[in-house]
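All protein chains of the complex are present and in place, except for one that has been dropped.
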Amino acid sequence: MVKKILLILSVLAIVTVMIGCGPKEKKDVTVTFWHLDTQDDFKAAWQAQVDEFMALNPHVKIEITVLENEAFKQKVATMMQSGNPPDLFRSWGGGVMNQYAEAGLLRDVTKELKKGGFSDTIGAGPLGVYSYKGKVYGIPYNMGAVGIWYNKKMFADNGLSEFKTWNELIEGCKKLKAAGITPIALGEQDKWPGHFWFGYLAVRIAGGEAIQKAYAREGKFTDAPFVEAFVKLKELVDLGAFQKGFLGATYNDQASLTANRKAAMELMGQWAPSVQEQQTKDKKGLGSDLGFMAFPAVEGGAGDITDVFGGGDGFAFGVNAPDEAIDFMKFLMSKEQYKKLYDSPISFIPTVKGTSEWVQDPNMKAVADATSKAGFYQLYFDQAFPPAVGGAILDAVQGICAGTKTPEEAAGIIQKAWDEEK
Amino acid sequence: MGLQKSSNMKTSKFKEYWQNPRHKQAIIVATAFLTLPLIVYTVFVILPVFQAAYFSLYKWNGLGHLTNFKGVENFVKILTDPIFGMAIKNNFKIVVLSLLFQIPLSLIIALTIARRFKGAVFFRTIFFLPYILSEVIAGTIWSFIYNPQIGIQNTVLSDWIPWLANFQFLGSQDTVFASIFVVLIWKYFGLHMVILIAGLQGIPVELEEAAFIDGVNKWKLNWYIILPLLRPTIMLSLFFSMVGSFQTFDIVWAMGRGDPANGAETMVTYMYKFGFQRFQLGYGSAVAIIIFLITISVSVLYQKLTAEKEL
Partner (left out) sequence: MIVGTKKTHKAIQYTLLILLALLTLFPMVLTLMGGFKDLAQLRLDLFGWPDPFLGSNYLDVLHPKRSKFFLSLFNSMLIMSITVMFGIVLSSLAGFALSRMKFPGRDFIFNFFLVGLLFPPAVAILPLYIELKSLHLLDNYFGVIFPQVAFALPMQIMIVRSFFKQIPIELEESATIDGCSPIWFLIFVVVPLSKPVITTISILAMVGSWNSYFLPLLILNSEKLFTLPMGVMSFAGQYTYNWPLVLAYLTLAMVPAVIFYMMAQKHIIEGLTAGSVKG
């Protein structure tokens, strides 16, 4: 009897559960997900994350679009202007993202991220780059610093060690040139790699305070220290420190030259090693010959050598993003998944708290230290400012590189664009 | 009152016209046949152009509503921007240089192979071949040829031709335009050749034979008889290179996006960069309108020039 009752009860329970489940079955949702890691291994790493998430959430379909960096930037711009942003897309935060947020094209996810304390698991600094007026619009998975990646062997062969000052860098370049080695690789056709040089020089010479003043319109980009930054860059160009034809080269060319030992160094962000690896046949890059050093101090500059110019990578939410897009990001940033991403060929500096011990590679450790101990942190200029000003900065730098603009003219271009943005 | 009268007259006239079954049929058929083409054309060509004209009067980042009316300010800014000046100059340089180099080259080849020339088809086939490639493919191929690390600079040619070793190709503001122009010639001289051959074939052979019998030598024949007769075709070739030049985008984009330092900027790359990429959609639309006005002026000028001569 008891058995029978139990049986009936259990059957009833199963039925209830099944009926209860029935109506609750989730509706199919599609999330559009855009990233720009076109290298095969990187693509596979993102795909793996997406596949795992979809296996756990069968009602969600994540559609990935991968575009190469330059095409990506163009495409996202048009998508935005059509008022139709992807649900989840690669963003560098900052002024460009703010402009989207201002126009109501991004989804404010502050509340959703607070739920369950998720936002507390991510470093406050990086998250701030993806926030605007106190609201969060995206999630960074990577936040690092730009610095000089150099070929240790070439340096040792020519009796060079890490540069502490700008003059050492200049002397080092002369020495390398004399030895028939291209000192620095630069892909200036893409413009943003060259702007790293100007950016760091501005951070070292003008310092954080002057930059913030100019940003707040209390100072001007035509002030002496900014002009001086262009003068120093011009010095490097006139020296012939960059490879032949660098104005027509792309960032991929730059990474390829460095990785294949055709140039002694490049100024680049934390992704440099992994991109370099992809540029060599054995996918090992320079291996143990790769070194990292902070951008040297400039004699008499207001900035400190611990000040950092850099930025991160993350994903922003389009205004029509469904909750599942947020779920996917939370899934991605959960320690287990995040570790898988970290162990993939994509190299980055983690933004999730309590993961610093993951970083074992000495170079990446140096980047992570520089980032976390930065006295002043300046986001890439081309992202920190609205697109029209960012574009003007990139053009000004290229004008210096091509020798068509004087330092004063270059500074004037930036200030003019900034004035028009009021 | 007068207005009403005239409209009354119009209606009655129309009624009269409509009464005729032939006319009625013509109108019905014309309406049936023209509706679809007109809709497609109006929706996808006319409407957007008018909208561009409207946007051009605003400062607009393309994201929100159009609120910041600026009148002609965008136009003033564009026309005083030295970079746009460089872009216009480059566009006209393409026209002038094709007149000086491309069309003469095509003309010489056309005159050589147009008539009873063994292997004419073979040469024509080869010379025309680059034309069928897309500009993106052509541009990428030539980026490879010009690439300092693996291109022609990196070969024995550099030992033989000293200036080649230091030539910057796409890597310098001074040389990028010339380098791209070479590609334009390479890609389009075959088209002009073929157009000119077609023109030549319209000139009666007897004319030439008669001249030959009279002992006129070939140069004189070409110069005094063939060329004047070929003038309309040459003008047409020129017109094509003009209108084509004003639209140049793909090839420049594939070969360094108009840089370094705007050395190869054209009006359309300028529009794309300063309009789309910098989120200045009003400004970009104003550039578009200027391109449009320049194209129209050139076409009108062309019409005038050709019409006068044909009379």
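Each chain carries a letter (A and B) given by its place in the written order, and its residues are counted from 1.
As a working rule, contacts are C-beta pairs under 8 Å (C-beta built on N, C-alpha and C of every residue); 3 or more make two chains touch, one makes a residue touch a chain.
Quick caveat, the model's predicted, so the values are computed rather than measured.
The omitted chain makes contact with just one of the residues B:A52, B:V95, B:L184 or B:A261: B:A52. Although one chain is not drawn, the whole complex shows that of B:V72, B:V96 or B:I132 it is B:I132 that touches it. Interface note: of B:L57, B:I180 or B:V194, the residue touching the hidden chain in the full complex is B:V194. Only one residue in the set B:L57, B:I94, B:L184 or B:A288 touches the chain that does not appear here, and it is B:A288. Interface residues of chain A facing the missing partner chain: 38-40, 63, 65-71, 74-75, 78-79, 81-84, 250, 252-253, 255-256, 259, 278-279, 281. Interface with the hidden chain, as seen from chain B, comprises residues 14, 17, 23, 25-27, 29-30, 32-34, 36-38, 40-41, 43-49, 51-52, 55, 62, 109, 112-113, 119, 123-130, 132-137, 140-142, 144-145, 147, 149-152, 154-156, 186, 190-191, 194-195, 197-199, 233, 236, 240, 246-247, 249-250, 253-254, 268, 271-272, 275-276, 281, 284-285, 288-289, 291-292, 295-296, 299.
We adopt the following convention: only the chains that are shown with their structure count from here on.
Annotation: 40 Å between the Cα-based centres of chain A and chain B.
Those residues of chain A lying in contact with chain B across their complex are 73-74, 77-78, 80-81, 83, 99-100, 102-105, 188-189, 191, 243-249, 253, 257, 262, 386-388, 391, 395, 398-399, 401-405. On the chain B side of its complex with chain A, the touching residues are 61-64, 146-149, 168-173, 176, 256-257, 259-263, 273-274, 276-281.
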